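Here the complex is missing a single protein chain, while all its other protein chains stay put.
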Amino acid sequence: MSGAGSVFLAQFRREALASLRSLQEAVNPLVFLFLAITLFALGVGVEAEVLGRMAPGIIWVLVLLANLLALDGLFRRDYDDGTLEQMLLLGRPPFLAVLAKVAVQWCLTGLAMTLLAPVAALLLFLPPRALGTTMLTLLVGSPALTLLGAVGAALTVGLRRGGVLLALLVLPLAVPTLIFGAGAVTLAMSGIDASAQIYWLMAISMLSLTMAPFAIQAALHISLEQS
Amino acid sequence: MTLKELWHRLGSPRWFYRIGGPLGAVLGGLALVLLTVGTVWGLAFAPPDYQQGNSFRIIYVHVPTAIVAQSAYLLMGVAGVVLLVWRMKLADMVLAATVPFGLTMTALALFTGAVWGKPTWGAWWVWDARTTSMLVLLFLYVGLFALRQAIPRAETAGRACAVLAVVGVINIPIIKYSVDWWLTLHQGATFKLTEPPSMPPEMWLPLLLNVLGIYCFFGANLVSRLRLEILERERGTQWVRDLVTGRSQREAAA
Partner (left out) sequence: MSFSSLDAFFAMGGHGLYVWLSYGAAVIIFAYNVLSVRRRRQKFFRDAGDLERRRAAAVEATGESHRS
């Protein structure tokens, strides 16, 4: 394995360890997800017919929002203690370090939510035959959410009250992912093949993976400039 | 002047300020003529639509504003790339100057779309593919606006907006496509607004004039905003100070 791979792995390990130490913080978005699902059931009512029909949209919108909540803190701690500056000034390509950070973030949000999707589906009376598609769309769609969100987080990291601004910047960009994700599950619920939408999600995630790290890196440089 | 010379000159705010005066006047004059002729023609002389009657005349304000609002975002993406790669001052000013124009035009396109929707679809708001895309565009503009307001240092704010504008421009075609698909999923064929190609010439010619006119208006407005940005950013330099004293002396003499 080349030097690039080892940089990525070292950074990944460091980030993963740091997040494991503050596990509570990492779990909060997942708790939010289920809390919000409960609120939906309480607000909309528990008729299986109604809730089941809304389930694809509810799951995808809440995953989107939970991701957003988690993203606010993505670079904050490293920014405050100066780690971020070190990371960018180091001779190695910051591209990989950024990517590793985002990868850990995705494991804690996108991947975790994919694994918890069956529970969410159960609570929302999602028809069982759509469960596989739900998990697949979350798996291939959530990387785009994390990557695009990380661009917004990098742009707002230096600002005192970045939370609402982050939502304003990121949510419009997440529209296609939401549409294809929720749309694919809706199709699967009525037994229609949704592979085209899943390919779209993959394409969006791949595009984000190739472009977003550069945008994140540029945004971090810009944010550090002003401190 | 070769292209390369022009490129270098664009880096000079003073040069742009000087040529901006006549350039803005020409564009503004063209805009006034084109928009007046196009609007009067469209409002009073074009025949009414056989289905929608006279409410279709809203097209002469709705379509041009929608087109120019999207072009303005595209321009910001280009300016963003130029700013990030070459650090050209003028590109930063273009970014700053285009946001308020694009934001107001998007809002106008949405408003006229809603007003058009009432007699056509019977509802002020319909989740039609184009209106939905425009709504997302409005949010993209608001995001750029808010980001610039939130960052205190002007230079930092400009470059942060550049990153956001570039990411947004890459996303716009995907957003458009996804919204189109979403509509086929959630509702059947909607009643289509009159499409330009199916119109007779006396209906689409005024539209063409108004589209050209609004581009000229955009150009003139952009130039005047850029000249103002240049003055404000270069206010300490000798040439701006000379300009200011010259102007106040002329005012005193008058």
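Brief remarks on what is shown
Note that the chains are named A and B in the order they appear, and that numbering of residues resets to 1 at the start of each chain.
In the analysis below, a contact is a pair of C-beta atoms (placed from the backbone, for glycine too) under 8 Å apart; a residue touches a chain by one contact, two chains touch by 3 or more.
Keep in mind the model is a prediction, meaning the values are calculated, not measured.
The absent chain, not drawn in this view, touches the displayed chains B throughout the complex. From the options B:Ser55, B:Ser71 or B:Thr156, the residue with contact to the chain not on display is B:Ser55.
Touch with the chain that is not drawn comes from one residue among B:Phe16, B:Tyr73, B:Trp116 or B:Tyr141, which is B:Trp116. Listed by residue number, the positions of chain B touching the unshown chain are 39, 43-48, 53-55, 57-58, 61-62, 65, 100-101, 104-105, 107-108, 111-112, 115-116, 118-119, 217, 221, 224-225, 227-228, 231-232, 235, 240-241, 244-245, 247-248, 251.
Throughout what follows, only the chains that are shown with their structure count from here on.
We define each chain's centre as the mean of its Cα atoms; on that basis chain A and chain B are separated by 33 Å.
If you check the complex, the residues on chain B that touch chain A are 84, 136, 139-140, 142-143, 146-147, 150-153, 155-156, 159-160, 163-164, 166-168, 170-171, 174-175, 177-179, 181-182, 185.
Residues 148, 151, 155-156, 158-159, 161-162, 165, 168-169, 171-173, 175-176, 179-180, 183, 186-187, 197, 200, 204, 207, 211-212, 215, 218-219, 222-223, 225-226 of chain A are the ones touching chain B in the complex.
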